[in-house]
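Only a part of the assembly is drawn; its chains keep their places, and the rest are absent.
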Amino acid sequence: MPSKEELTEFLKLEFPQTKCSIDEIGNRSATIRHKVGHEELRPGGTVSGPVMMAAADVALYVAILGEIGLVALAVTTNLTINFLRKPASNKDIVCKCSLIKVGKILIVGEVTLFSDGELEPVAHVVGTYSVPPIKS
Amino acid sequence: MPSKEELTEFLKLEFPQTKCSIDEIGNRSATIRHKVGHEELRPGGTVSGPVMMAAADVALYVAILGEIGLVALAVTTNLTINFLRKPASNKDIVCKCSLIKVGKILIVGEVTLFSDGELEPVAHVVGTYSVPPIKS
């Protein structure tokens, strides 16, 4: 299993534009955060939906790589997001991801998104990644 | 019903960072495009998933505003995306959106995403927006 440092390095290579950083890698799980600045906001001061989708996608990706190793070819096949509450405009988006199935072909995980430090989630995601068959 | 020009103006106010422009507004429908440049690509030369999610979200938003008028408070409540094919790295993402339900509270639409000029879609989205009650 790759370390947090190795995953951080890999993430920078694969998603060079990302504003996400890794807080923690666990057993079939990961916590990541997405910085929120002017570019992430919509008028009225709420974090834009696509920023939350992007952050959740990274959380899934990091949890999966933490489980199967640094495989560049994992791709999202399906993602469903429910927006639950208005996020704070001055707090990072924190994503807690748990994998609920780790199959040979498909990996399914769910992600709960919070404004950093808040108890009630701002969004919920369930997503599927397709992974390349492991060569032996 | 707002004109394409009015919608273009409104979109710039609401999503000042967007790289989307409006091709066409129709009856319960809209076609928009998202420019693809270096920032939209992942290593290997494919358009990143979050770019497609963001573009589809704008397509839904534009189709809805074309139907109900320039209401800033419409918000996405739910969005499901299926990624179907690898998009071309040198073509705009074009999103064709049709609304399948225009209710008083919820509006549901689907979006088919293409690499500009291609026949087979690269992704498919179905999403729900919640709209504020119309005051009389």
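For clarity, chains are labelled A and B in written order, and residue numbers in each chain start from 1.
As a convention for this text, a contact is a pair of C-beta atoms (placed from the backbone, for glycine too) under 8 Å apart; a residue touches a chain by one contact, two chains touch by 3 or more.
Remember, it's a predicted structure, so these values are computed and weren't measured experimentally.
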With 2 copies placed here, how many are in the full complex? 4
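Keep this in mind: only the chains that are shown with their structure count from here on.
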Inter-centroid spacing, subunit B versus subunit A (mean Cα positions, whole Å): 22
Could you list, by residue number, the parts of subunit A that touch subunit B in their complex? 13-17, 39, 42-44, 48-50, 53-54, 57, 72, 75-83
